[in-house]
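Only a single protein chain was left out; the remaining protein chains are all shown in position.
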Amino acid sequence: MIRAGIIGATGYTGVELVRLLSGHPEVSLSSLASHSYAGETFSGVYPAQTDLCDMELSVQDPEKVAEVSDVLFLALPHGHATEAARAGLARGIPVIDLGADFRFRDKKVYETWYKVAHPGEDLFPKARYCLPEINRQEIPGTAIVGNPGCYPTSVILGLAPLLRRGWLDPASVIVDAKSGVSGAGRSLALGSHFTEVNDSIRAYGITDHRHTPEIEEQLSRVGGTPVMINFTPHLVPMTRGILSTMYARLSEDLTDEVLREAYMEDYGNEYFVHLLPENIFPRTKWVYGSNHVHINLKADRRTGRVVVVSAIDNLVKGASGQAIQNMNILMGLPETTGLTAAPVFP
Amino acid sequence: MIRAGIIGATGYTGVELVRLLSGHPEVSLSSLASHSYAGETFSGVYPAQTDLCDMELSVQDPEKVAEVSDVLFLALPHGHATEAARAGLARGIPVIDLGADFRFRDKKVYETWYKVAHPGEDLFPKARYCLPEINRQEIPGTAIVGNPGCYPTSVILGLAPLLRRGWLDPASVIVDAKSGVSGAGRSLALGSHFTEVNDSIRAYGITDHRHTPEIEEQLSRVGGTPVMINFTPHLVPMTRGILSTMYARLSEDLTDEVLREAYMEDYGNEYFVHLLPENIFPRTKWVYGSNHVHINLKADRRTGRVVVVSAIDNLVKGASGQAIQNMNILMGLPETTGLTAAPVFP
Amino acid sequence: MIRAGIIGATGYTGVELVRLLSGHPEVSLSSLASHSYAGETFSGVYPAQTDLCDMELSVQDPEKVAEVSDVLFLALPHGHATEAARAGLARGIPVIDLGADFRFRDKKVYETWYKVAHPGEDLFPKARYCLPEINRQEIPGTAIVGNPGCYPTSVILGLAPLLRRGWLDPASVIVDAKSGVSGAGRSLALGSHFTEVNDSIRAYGITDHRHTPEIEEQLSRVGGTPVMINFTPHLVPMTRGILSTMYARLSEDLTDEVLREAYMEDYGNEYFVHLLPENIFPRTKWVYGSNHVHINLKADRRTGRVVVVSAIDNLVKGASGQAIQNMNILMGLPETTGLTAAPVFP
Partner (left out) sequence: MIRAGIIGATGYTGVELVRLLSGHPEVSLSSLASHSYAGETFSGVYPAQTDLCDMELSVQDPEKVAEVSDVLFLALPHGHATEAARAGLARGIPVIDLGADFRFRDKKVYETWYKVAHPGEDLFPKARYCLPEINRQEIPGTAIVGNPGCYPTSVILGLAPLLRRGWLDPASVIVDAKSGVSGAGRSLALGSHFTEVNDSIRAYGITDHRHTPEIEEQLSRVGGTPVMINFTPHLVPMTRGILSTMYARLSEDLTDEVLREAYMEDYGNEYFVHLLPENIFPRTKWVYGSNHVHINLKADRRTGRVVVVSAIDNLVKGASGQAIQNMNILMGLPETTGLTAAPVFP
């Protein structure tokens, strides 16, 4: 059994790791570390896990967690991963960081958008952005996995087939994304207070959301040309799910048929990525609780643009599920191990 | 008292007319006609109105309704307004059509997008698209009011100040809109079934939603140049509200300050339209149940685009409230009469 | 114009007072005092009020607020009303306390259930529990109004006609109540965090909720005999509304017809209380945003019990609307002034 340690086990991506790993046939949980709840039991914090995971939460001592683990998951706020990553490296075990600290190649980009200093630039050469359906071959052997952000996952998978083929005007990309509230985490804030969120929708992070540079960097890599986007996230009164609606000008006049063929070519053999039938557009509930990605698209010949819509569960494919997918690759397991649960619909 | 008759009183825009008119100091309801519920009481269909509006519903005989009314509201599915409009004209009373039948100048556009024949082209010269904050001066004396659609209201008010000044590249406009489910009406459909909608978001009408030509026609008028847009509506798990997020390329490098001044200039004296303070972006719940419109915007100098966000209650400013606003103008009443209720928040 | 001051203006009952009073034809707001937001504008805290109520929030100095007011509303957490009440008394203006501090006749009951000392027992003779449909005649001249709690309002109105007639076994009453999350207030807590509340229901305060003694005291008064109940509140994923389902053994074999007649007798002339038609049971959305109360009931001859269901909007009839109703009575205005808005449905 692979012993998995989680640092930051009581945030929403932490508890989702616990949920998914508890059903993983090759993994046992070695240590759950929590800043706020050390000393309590996991099920005391998350009663949904009563009698399923009653482990005592440990203090967030990365070395101690690393000591008893074969893989280290970091589910921490950005800016806090470096120390824990060093502990994993020191033990020679792979580190999978669900936060933003190891997603960028350029420290300046990180510091500009995240507005904190990055204490771990020296680790960048050992870190890699790992989105299996995009760069699967590069993942084995990675010491520090920069696990993709939730919005970026939905956007990169949505646009890659078009960018890869040079079919989009790279200056024309607009991403309008909608997220469930779990994406805002468990920290108390008026913006996540039920009465302020329910029966309402709002935009936030207009022109300056931190996932913007992550999306741009990865789209640029895929497209082989600098891509600059407008990205606007929205908060939707639902628990889970991200729906990204993407607009871009087509560089040539392409039919839906041709477009769909490209997606089938790229994703036809992917277990988790699904091009929906024509005119059936994604709904977040259709991927709820699962690692699946639904995509559809349509060309608008009137305007010369294509509209792509993708849906993921932000806590699974957008975070903890993808982290486990990366772990499977790193550990030489079949990539889908522990991740084949069907979406919970309705 | 102005005697108001409603044809189609038991759909959601109908019941919203009843709710709002029951609080209007100068209006009494003369006749509520319903295709499905004739003979029943209004409160039997909508128990929220128990002891408040217990009128018996009449059959949908436009002439009989017109006979006892000083103004006629049509809250019918598209394609059904012509006969009722003729009845109103025959009695010489103004007709306010909340549907799409009298929103277009060109029958072909209507027939192309709505896919039904229009039996009332001869009435077009008597009809006018009436959005008070855009063309208030043209409204008095209008025989048939083409009351704006919900999405178009939110979009036109959101973009008018920019288009009017020639500040937008007219080929660059993208509108990503999100609506509550009441916009889909009361007719039963799997797409409005609670279990299929709750805790989920989806896009629909991609590249072919019927509000597209209405928005384009009106934006083109305001901008004095043809505007062609991509418009994607979404269904959000909430009862009321539309949030429109709009993107366009600025034709010059304009600061937020300059942009905000333009909105203040255009809307500073409007009772219902509010530019929110910088960085406070609209939420639909903030206008819930009211005729108010919230707008904010931000320039993105990185990409040369502006992002505008507007929020309305689809059943009020997006339908019945705006219809009453138009009625007030037609009847020579202060425009805000009966419409000053504050939003219901929380 | 009556000048109304609100102490505690930025909690949910405070903002609801502002919403309702801003539509009251005889009232102007004199001072809005806030512990947390003094110095900010009201619309800065509640952007739903942008351009509608932009008053600056004052510090919570009861004397200063009382000085400029003809009536004082206290929308404070329990335990904080005494000082403010004294300030009102000193100025000779009526005080309407929306909290629990003046709802009890017996200080011990208060201190047992609320677990704080009560510094204002000397004011009890000047205070009175005021629920207009129950004790309207006693209200005029009251110096300190103990405005009823939200759950108690729904329960007392639901059971009074039966208790008054001695039709219930007083030891058999069970109240199972369900509330929207606004009842928990605006203070941040995990129990009101969207992600923990959405798509879920839970019970709380089992056997020890503080509204229990308030309900018991008032039901005992109405019934003229001690009533002891089981009361269990629940938190429902909705913003507003309380639905109370009440069970009690009938002391005689009564038909639905006889039961309904009793309710019609008691409430037939009440503007805000409505007995729904047979077999149409209340839904909270049917009273949303309004001061109305919906009630229905059914005898179960199999078990000898009656089931009563009542619905209110917890922020209106359950708090701020009822407070204004009490103010109207105190000020000699028609009781419904400013409160006639129809429910917002859908």
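Lettered A, B and C in written order, each chain numbered from 1.
In this text, a residue touches a chain if its C-beta (ideal position, glycine included) is under 8 Å from a C-beta of that chain, and two chains touch if they have at least 3 such contacts.
Small disclaimer: the values here were computed from a predicted structure and weren't measured.
J.: I'm checking contacts with the chain that's been left out. Which of C:Cys150, C:Ile229 or C:Ile312 qualifies?
T.: C:Ile229
J.: Which listed residue, A:Asp199, A:Glu216, A:Asp266 or A:Asp300, touches the chain dropped from view?
T.: Residue touching the chain left out of view: A:Asp199.
J.: Decide which residue listed in A:Ser36, A:Thr225 or A:Thr340 touches the omitted chain of the complex.
T.: With A:Ser36, A:Thr225 or A:Thr340 as choices, the missing chain is touched by A:Thr340.
J.: Consider the whole complex, including the chain that is not shown, and state which of A:Leu52, A:Val68, A:Val116 or A:Ala189 touches that chain.
T.: Once the missing chain is taken into account, the touching residue is A:Leu52.
J.: Quickly run down the residues of chain A that touch the omitted chain.
T.: Here the touching residues of chain A are 12, 15, 19, 22-23, 44, 46-53, 182, 198-199, 239-240, 274, 276-277, 280, 283, 285-289, 294, 315, 340-346.
J.: In the whole complex, what residues of chain C lie against the chain that is missing from view?
T.: 171, 174, 176, 178, 180, 195-196, 198-204, 206-207, 228-230, 232, 234, 236-241, 243, 245, 247, 281-286, 288, 298-300, 302-303, 305, 307, 309, 346
J.: Could you list which residues of chain B touch the chain missing from the display?
T.: Within chain B, the residues touching the omitted chain are 12, 180-182, 184, 186, 188-190, 192-195, 197-199, 237-239.
As a working rule, only the chains that are shown with their structure count from here on.
J.: If you average the C-alpha positions per chain, which one ends up nearest the average over all of them?
T.: That would be chain B.
J.: Taking each chain's centre as the mean position of its Cα atoms, how many Å separate chain B from chain C?
T.: 36
J.: For chain C, what residues touch not just one other chain but two or more?
T.: Counting only residues that touch two or more other chains, chain C contributes 12, 182, 198-199, 239.
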